[in-house]
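Here the complex is missing one protein chain, while the rest keep their positions.
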Amino acid sequence: MKESVIVVYERPELNDPIFIEGLPGIGLVGKLAAEHLINELKAKKFADLYSPHFLHQVLIKKDSTVDLMKNEFYYWKSPDEEHRDLIIITGDTQVPPTDSYGHFEVVGKMLEFVEQFGTREIITMGGYQVPELQGEPRVLGSVTHLELKEKYKGYDIVFREDEGGAIVGAAGLLLGIGKLKGMKGICLLGESLGYIVDAKAAKAVLNVVAKILNLEIDMTALDERAKETEEILRKVQEMQRAMLEQQIPTVERGEEDRGYI
Amino acid sequence: MKESVIVVYERPELNDPIFIEGLPGIGLVGKLAAEHLINELKAKKFADLYSPHFLHQVLIKKDSTVDLMKNEFYYWKSPDEEHRDLIIITGDTQVPPTDSYGHFEVVGKMLEFVEQFGTREIITMGGYQVPELQGEPRVLGSVTHLELKEKYKGYDIVFREDEGGAIVGAAGLLLGIGKLKGMKGICLLGESLGYIVDAKAAKAVLNVVAKILNLEIDMTALDERAKETEEILRKVQEMQRAMLEQQIPTVERGEEDRGYI
Amino acid sequence: MKESVIVVYERPELNDPIFIEGLPGIGLVGKLAAEHLINELKAKKFADLYSPHFLHQVLIKKDSTVDLMKNEFYYWKSPDEEHRDLIIITGDTQVPPTDSYGHFEVVGKMLEFVEQFGTREIITMGGYQVPELQGEPRVLGSVTHLELKEKYKGYDIVFREDEGGAIVGAAGLLLGIGKLKGMKGICLLGESLGYIVDAKAAKAVLNVVAKILNLEIDMTALDERAKETEEILRKVQEMQRAMLEQQIPTVERGEEDRGYI
Partner (left out) sequence: MKESVIVVYERPELNDPIFIEGLPGIGLVGKLAAEHLINELKAKKFADLYSPHFLHQVLIKKDSTVDLMKNEFYYWKSPDEEHRDLIIITGDTQVPPTDSYGHFEVVGKMLEFVEQFGTREIITMGGYQVPELQGEPRVLGSVTHLELKEKYKGYDIVFREDEGGAIVGAAGLLLGIGKLKGMKGICLLGESLGYIVDAKAAKAVLNVVAKILNLEIDMTALDERAKETEEILRKVQEMQRAMLEQQIPTVERGEEDRGYI
């Protein structure tokens, strides 16, 4: 495998779909929000992205089967005129932060793919780490074009003015590379203390997205999902810790088994 | 050399061969098991894989000749109807853990190669590091497809259920990428304290493999092989230590000679 | 995005233009000098370079819009016979120092681009870190061809004779790769204590460049520009520090938001 590959299971006919991204990041905010949206809308998976820039490992599922790490594309066709068709991406992982080139390659492939379905607009979701929260987490917004700031003015978004700040990873690159392709987009980051799984921040972000999409989303299941995810991660970390404490440094140490990184 | 290269010495005609992998990793479990299997079956080498993703060095043999680091393909043709033809891969090294991309490239090349001989099934072998052993090492299994779990139910395999756990390197990627190519496979990891050379874990894994393949494998020579390997590694490490203690940090330090890493 | 891309807005007709580089580096000397030159000459932007070798992030502007990190090409057409046409490059970033290959790729692309406009001569600008300054910062020069040393003898340049010294990054590679393409060039480095933004060193370098180009450049605005830049960087660093102090090391930490690196 020499470059990212997208395996396509279905080619839905979509009408001017909005592309929504929620991949793992700070507080898993984006991933939680995307997965909840997919579940509530019963969005349908239609493609998987695999990349040689992801970690060289397979993940184990509860039923003992394994899969390469991947990102998953879902679509949702609006039943009426009042809503927009959606493509939603979530997944196990992003490219590691040491591989800038890989990030560009993967995000480039994503955009080439959603372009084929007529995508012209992007919403990326994630977390923004703060030292402390005052009340409910705010949702910080950045846009590709000034007109979007105007358009989304009434949606409880605090637009960022921290010149020189940065948005790292897919949440940023999708807007940046998308802009070069004539796409428009907004990045929504929920304030988070950076805990492992931050359901509160995910809810805050999803509330804004629901307004933008003119959707009603039941948030009840979100907390449960967050708890489940947290439990899995906690178990994985415990296993890791137990192993690490035991590890002796040797020249010929292999790496067949290690926990989720 | 800009990508991995496979030098082919013979093109055996094989019937639906199982591809078995045992490359260096935790406790050298997989490598020991594969080498023993090759020796006992008198399997024949038919190809070498070289890669620019392996370390930039040659290894020295006892007779003063040198060779690039490589992975070696062996085949074994079954003499009767009760056994399956085999392709077995072992070798000096895997791609270093810092080069995810290289892992994908090398494993991709391996699979393209064994595909040409009709491979549809894979067994990967390795070690699974545990802090302590209770009795004999168990053999942990993961599969590409649920049906394999059923098929191998009676073979002393403890199927893993640690959701979120991972199998790193060739033992994992061969299953992951193979699955994308329609292949099926199982990964068998022997519990190991992670000592440099773990003959016990290798034996445990090989016992399961023998059952799967319906083969009788004499394990006597395995312990000796393990001891020899350990002795070589110990010598190499002593040489390294002696050198490292002597090393002075200089700007222009070269790297013509260093031990096996 | 798999290699660096140059988006061209205009194809000016230039006559034997000199290519002047000032990208971020020690004391931001080169970047400050280039930006000031662009402002004073009212040079016009005509192209942007984007690269998958830059950091995988977008930068936020004061108006909440985001852009990929980029390098920007400006041109200035001389109004008379006494001056030379210019192409000036500056930008947000250089390739990170860990990616030598990326540096070569990006600088190669820059040179292929300016070649199209007839460029045969290059001036690169930057800082040279010294432990202490005696009086005004000196400007250290290195050239691609001996004849340039002769040509620029009277211009307050201290030609370097520190055999084995090196010029790292675009300021060096543009000369080195340019030389292979038959181009000639000079590198001018202003002595700097390495403070974040060094207006004094930038002025010293720009003074030499002005003499070479036979231009009068008003330096008044340079100090203000330096102060502004410094203030932005200070804010960014404060935000970073606040965040870093808060950060807990977790396995699954994402990287959606972090300051300018």
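Per-chain residue numbering starts at 1, and chain names A, B and C are given in the order in which the chains are listed.
Please note the rule applied: a residue touches a chain if its C-beta (ideal position, glycine included) is under 8 Å from a C-beta of that chain, and two chains touch if they have at least 3 such contacts.
Not measured: the values here are computed from a predicted model.
Displayed chains that the missing chain touches over the full complex: B, C (touch as defined at the top).
The hidden chain makes contact, of the residues C:Lys61, C:His83, C:Arg120 or C:Lys149, with C:Lys149.
Per the touch definition above, the residue from C:Ile88, C:Ile123, C:Ile177 or C:Leu222 contacting the chain not shown is C:Ile177.
Think of the hidden chain as still there; on chain C it touches residues 3, 24-30, 94-95, 97, 100-101, 103-105, 107-108, 126-132, 141-146, 149, 159-169, 171-173, 175-177, 179-180, 187, 189, 193-196, 233, 236-237, 240, 259-261. By the touch definition given at the top, chain B reaches the unshown chain through residues 1-2, 5, 7, 50, 52-68, 96, 99, 102, 232-233, 235-236, 239, 242-243, 245-248, 250-261.
Criterion: only the chains that are shown with their structure count from here on.
In summary, no chain was found to touch both chain A and chain B. Taking the mean of each chain's C-alpha atoms as its centre, the chain lying closest to the overall protein C-alpha centroid is A. The angle of the rotation carrying chain B onto chain C, fitted on C-alpha atoms and rounded to the nearest 5, is 180°.
One inter-chain figure worth recording: chain A and chain C are separated by 35 Å, centre to centre, where each centre is the mean of the chain's CA atoms. As a whole-number value, the distance joining the C-alpha centres of chain B and chain C reads 49 Å. Residue positions of chain A touching 2 or more other chains, listed in rising order: 233, 236, 259-261.
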